[in-house]
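A protein chain is absent from this complex, but the other protein chains hold their places.
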């Protein structure tokens, strides 16, 4: 068995989903990896990683709206307000979702189902550079 | 080190938890796997995987009720309504829970604690066939 590593950087500009399924597929292809698991981990706790439907973009709109209502950007609700009204809600949204994902790889391809994509879910308002670690373990 | 793969299909018929701890234990036993980690990943984003108490079935009832209140099936709340009133809530519930799990395996046995089981958590109303990838990595 072997492992392979890849570092991905995504520049975000506001609260939405950023798909990087194609970058991931391209790297797996180039690495000539056949089967095993892919781990994706984000080095931040104010943004998340998520596997989600990529067929209808309305799903992404609804997701963002839902999380904004569930975790309001209202300084009166939090003690930690020094980093902006979106920072504490961002940490909570991160706790409610995921910082790492695991996806099986079969025959050199991601096995996530037909309508699914891999996304970074940005919880902060301003532009930020996000770092993601990809690790393949298998053969 | 080695890896082993197994595909499990579960036919669901409504919003509840479907335990498959025994199928998992049986497969690990047959594979003669000794120690490492077990990854379970579901190929859908409108159902989840969850480790949860399997002693008192009331825990499952409360879980389902809680998530139904937290993410109401009300078309007025969402833009994505074309796949039914339960589809967008299903995607949100999926984002709030997990699409993949990792469980340690020791001495050929799942190391999840005495009262815990592995479940598929179905968020859709209608009958659906769900696909789960199981991967053992270790020795």
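Every chain is named by a letter (A and B) in the order it is written, and numbering of its residues begins at 1.
By definition in this document, a contact is a pair of C-beta atoms (placed from the backbone, for glycine too) under 8 Å apart; a residue touches a chain by one contact, two chains touch by 3 or more.
Not measured: the values here are computed from a predicted model.
Peer 1: Hey, which of A:21, A:35, A:65 or A:135 is the one touching the hidden chain?
Peer 2: Of these options, the touching residue for the absent chain is A:135.
Peer 1: Tell me, which residues in chain B touch the chain that this view leaves out?
Peer 2: Spelled out for chain B, the touching residues are 1, 35-37, 50-53, 56, 58-59, 61-63, 66-67, 70, 96-98, 101-104, 106, 111-113, 115-116, 137-139.
Peer 1: Could you list which residues of chain A touch the chain missing from the display?
Peer 2: Against the left-out chain, chain A lists 1-3, 5, 39, 41, 43-45, 70-71, 77-80, 82, 88, 91-92, 94-96, 98-100, 102, 131, 133, 135, 137.
The rule is short, and it goes like this: only the chains that are shown with their structure count from here on.
Peer 1: Return the distance between the CA-based centres of chain A and chain B, expressed in whole Å.
Peer 2: 20
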